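A single protein chain has been omitted from the complex, and every remaining protein chain is retained in its original position.
Going in written order, the chains are labelled A and B, and every chain counts its residues from 1.
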Amino acid sequence: MYDMKELYEAFSVQEAIELRLAHPQAQIIAGGSDVLVQMREGRRAGKELISIYLIDELRGVSLDEDGAIRIGSLTSFSHITKDPIIRKYINVLGEAVDLVGGPQIRNIGTIGGNTCNGVTSADSASTLHAWEAIVELTGPDGKRLVPIKEFYLKASTVDIREGEIQTAILIPKESYENTYGSYYKYAMRNAMDIATTGCSVNVRLSPDKQTFDRVRIAYGVAGPVPMRAPSAEALIQGKPLTLEQAEAFSLEVLKDINPRDSWRAPKAFRQHIAVEMAKRCLIEATKRCGGEVK
Amino acid sequence: MIVGKSVPRVDAFDKVTGRAKYTDDLCDKSALLIRVVRSTIAHGFVKSVDIDQAMKVPGVVRIFTCFDVPDLPFPTAGHPWSVEEAHQDVADRLLLNQHVRYYGDDVAAVVAENEVACAQAARLVKVEYEELPFVLDPIEAMQDGQAQIHEGFPNNILKHTSIRNGNYEEARKEPGLICIDKWYTTPTVQHCHIENFICYAYEEAGKTVIVSSTQIPHIVRRTVGQAIGVPWGSVRIIKPYIGGGFGNKQDTLYEPLCGWICRQLGGRLVKIDIPREDTFISNRVRHAIKFHIISYVRPDGTYVARKLEMFSDQGAYASHGHSIAAKGMGCFPQMYPCPNVECDAYTVYTNKSVSGAMRGYGIPQAMFAFESHTDDVCKALGLDPVAFRRAHIMPVGFKDGFSKNENYYDTFNQCMDKAIAYMDYWKKREEFKDQTGPVRRGIGLSCFWYNTGVWPISLEHSSCRMVLNQDGTIQLQVGETEIGQGADTAYAQMAAEVIGLKDYRDVHVVSNQDTDVTPFGLGAYASRQTYMCGFSITQTGQILRQKILDYAQELTRMPVADLDIVDSNIIRTTDGRVLKSLSDLATEAFYSLTHSVHITAESTYQIKSNAYSFGCCVAEVEVDVPMCRCEVKRIINVHDCGKLINPALAEAQVEGGMSMGIGYALSEQLLYDAKTGRGLNNNLLDYKLSTTLDHPHLEAQFVENPEPTNPFGTKALGEPPATPVAPAIRNAILNATGVAVDDIPMNPKVLFKRFTEEGLIHDPWTHESLREEK
Partner (left out) sequence: MKDQYRLIEFNLNGKDVACMVDCRASLTDMLRNDFRMTSVKKGCEVGECGACNVIIDGECYNSCIYLAVWARGKHIRTLEGLMGPNGELSDIQQAFIDETAVQCGFCTPGFIMSAVEILESGKLYTRDELRKLLSGHLCRCTGYENILNAVEKTMKKRLGIAE
């Protein structure tokens, strides 16, 4: 039995917006695997909840007219992993969310919840950053699109305004076309864990597959929110597929990331792992592009 | 033969259908709920408790505080009571505490109609403290000037015991000796049975009835009586199916508080269901122990003089106390006999969770230190770890002066032979020489030592009751409990065998103990039950047989000497003819107008023997050096626990222990905040016990040398599987990388530190950034 003050249930986006306007102080609950846990802990005890979990229109993956991949915010992790569009174009996202918790958690957990809770360790978040995803929010004044980087304001705080709910995540065509990714989740065990650090890299090679045309790298738990490593991305652009370049790239991430010391892991260790992950993800993503780092 | 067969568990059907009822399943939903309010400081005195706001929460019935409870200190350890005061467990607990000794200590108890009211009220109870300094490390706690946690225990030393054999100081002067001097550290870990501790209490027929998820109902009856100051007979404990225990429930947990509150409320039904987070912090944990071992060795590996110091972290209350460190220490001079040994074990109070019994009872800690040290000695001397063990481990014929345990067989070598063959050890050892790459493989070995049961340190006995039914089947009751290990099935097999029944299913084991009904027994601990019940079931079964045969004589007019019970039939031994079925005999005995008798038997057997249980583990690992990860690729445990009663169950038991051992080696550790003493990772997400993806196939094999002291030739198996795994993995990492890791768990953080120290990892930027920060 959860210590909640009220439970408001929305069955459509419109109802959700109305409830959001009527109860601005209420917490939105999607799958609830974070909200309910925090409520039980006492952190969110006594709060009002707006359940949007039963809004079926927010489920599913489709292709927009402009080629963007549209992922409904309530699409569960397991459905993302199984989805043919995801598998065809951005399989790494399916792989990344297939590392969340365990099977039951991947059935209840939604990509909207995973991004709206604003936590740095979310397994989807680094990959969405690396794909330069766009967050779609729907409110009383219609839709608002926000690049994912700007969506995260600070730890546990995202840019959702009065009356809004997140309705979709979009991956623009220019991000994913001819691009292949690799995700490494570093955790202390192989299931039912949160990332000590997560790294997502995607690579587009030159047509001759001899140089890096474009590389995107993003981390979870390398700072208070998920983050890109722009210095490393800039350094590798146009460079040949050599191990030397891969190592230079991976070292360069240290200019961008800022992991912290905690009882979970010391900073020096997280840095060490972040560098090694960058290298391994780059090599793997390159391989998936049909190239080889030598 | 029924004993020795892999028959299905007697309780399996109920457990796969959801019919098996556990404590919460049995509790009526009208129960009031109890929630413990816990201290938010590690050490201090409660000055006041303000319950005014909390009492206003709708649904709150009563709130009891540390100022309300009786001043009756009680012990909690799941040990048999001792009639000699000197051997009684330390009584240092109260139901709720004014002097709080760890972050999470019991300060008050909210009683409410539902869990939301409980949670809300618990948050609103305002506790004012006078804070005292606290100490979290046992060695620090022993220093002068540290926080004094309990009166009467200077320097927080709960107990210190020693062993002195020969003359260590003289012996180590022998010229040419090599000295290996090392420290080893084991962590605080928790049992993590999937069913949390839970109990409920009500009054009936003037008695306080407590239904509890416990391994030790008869012991809990006594401690509840002691804690709330009522005659022991007025307490009745019922133990239903329990969702695992592993030693945590070999302790009195919240039964006394629950029983006392029930009585305060006029006998109303009250339930205390401990949340997982509190199970971690406020039940029991495994003692974290620091070991210091100094060995003086001749170049051929002969131990000349050895010294052991152990510092065992007791946490805030005595619970099982020094017994754990003492058991670990006791193994040291036995496993690798050495004429000159000095051992000192200290069990020290600290301001942390209370340490108690946990699967292995000091031996997982000891095996990690002792068997890691064995490989360190081998490395220092350039000796092969297998050859070293073959030459120096406890020889055949070794007899321990105290326990009178004897090593009857060449068990260690037989177990090692099996493990080596399965793992292809020698080939791997050769293959893994001189590796330099980022990913390396290694193979390591550890043996283990274990005693069965607690004799002669403490009482060992078992009582058994057998009742013949009208159909020739029997009811069996013992005080030794089924906690998941399969004890009931082993009892059924043994009883069927002794009496001469056709099928083990003809023995109906009454699984649930009820102290008003079940014969007195001590419970599930010390891997004792199959060994101990072997005696009482044999003795009681023979009494029952005799009574059956006496009655058969009346019916058949054949002398008892010529009668036997085979396959549930009375047979004439002279020609093997079936004279009567047992069921016909039983029906006759019940309803005969000539001589009606209910044939039953009950007896107690006091066991004054003990038995060594030995074996080994071999593990192969892959170490990803840059990623600081160790993965167990292959692993085997080989056990000699005597004759197997049920090989399939034995195998399952070993696999579970290996899994626990892998977690102990690589990932499990309960952490406390150094600044506050608060538990940091007391949930199943942050505390890393193994999932299905965290270990490989677990291979369990056996060497079946019959144990001469036991009627079924069997001995300890429950706990030993968890004991050799961590050192085997550690020795495999040593083999793979040349790096000796002396602290478990060997998680990535520890491997990063060690690989950096040993130069396998060199991060220049780490040093640069450190300089910049300065």
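Methods note: a residue touches a chain if its C-beta (ideal position, glycine included) is under 8 Å from a C-beta of that chain, and two chains touch if they have at least 3 such contacts.
In this text, all values refer to a predicted model and were calculated from it rather than measured experimentally.
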Chain not shown, its touching partners among those shown: A, B
Contact with the hidden chain (one of B:Ile180, B:Leu698 or B:Ala716): B:Leu698
Residue of A:Gly42, A:Gly67 or A:Pro103 in touch with the missing chain, whole complex considered: A:Pro103
Touching the absent chain when the full complex is considered, from B:His191, B:Arg268 or B:Lys580: B:His191
In chain B, positions touching the absent partner: 6, 8-9, 11-18, 20-22, 24-25, 29, 116, 191-196, 241-244, 246, 273, 275-276, 483-486, 648-649, 651-653, 655-660, 683-685, 689-693, 695, 697-698
Contact footprint on chain A, counting only the chain that is left out: 1-7, 9, 29, 32-33, 36-37, 40, 51, 53-54, 78, 101-105, 107-108, 190-192
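Rule of thumb we're sticking to: only the chains that are shown with their structure count from here on.
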Partner chain B, residues of chain A touching it in the complex: 1-3, 42, 45-46, 102, 186, 188-194, 196, 251, 254, 263-266, 268-269, 271-273, 275-276
Contact set on chain B toward chain A in their complex: 114-116, 119-120, 123, 626-628, 667, 671, 673, 680-681, 684-686, 688, 690-694, 747-749, 752, 761, 763, 765-766, 769
